[in-house]
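Please find one structure pasted underneath; my questions will follow.
A single protein chain has been removed from this complex, and every other one stays in its place.
Moving on to chain A:
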């Protein structure tokens, strides 16, 4: 419980500082376009890494593919490509993942 508040406090401060420093101190400096691009690519790299970590789960020191997660993610990816709707796509992925869990494994 204490840890959650500690976490919230630390994240709140570090996130606010990143916003404030940008407005107050970085404004007059020319930032290189490369750095700009690099920063913009960071979130997608982190999201991809998170996905890998959730699809390949360590069991007894070995990596195994979680089929419900993998197939659920693919379903969501296809759904959002077609519908462009966030929540329905998430729900579709969960439902497909659940079906895989109960019927295939």
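Operating definition for what follows: a residue touches a chain if its C-beta (ideal position, glycine included) is under 8 Å from a C-beta of that chain, and two chains touch if they have at least 3 such contacts; residues count from 1.
Methods note: contacts and distances are computed from a predicted model.
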**Request:** Report the protein name recorded by UniProt for the chain absent from the figure; options are "Stage V sporulation protein AD", "Nitrite reductase large subunit", "Pyruvate dehydrogenase E1 component subunit beta" or "Branched-chain amino acid ABC transporter permease".
**Result:** "Branched-chain amino acid ABC transporter permease"
**Complete:** Even though one chain is not shown, chain A touches it at residues 1, 3-12, 14-16, 18-24, 26-27, 29, 31, 34, 36-56, 58, 61-63, 68-69, 72-74, 76-77, 80-81, 84, 86-87, 89-90, 93-95, 97-98, 101
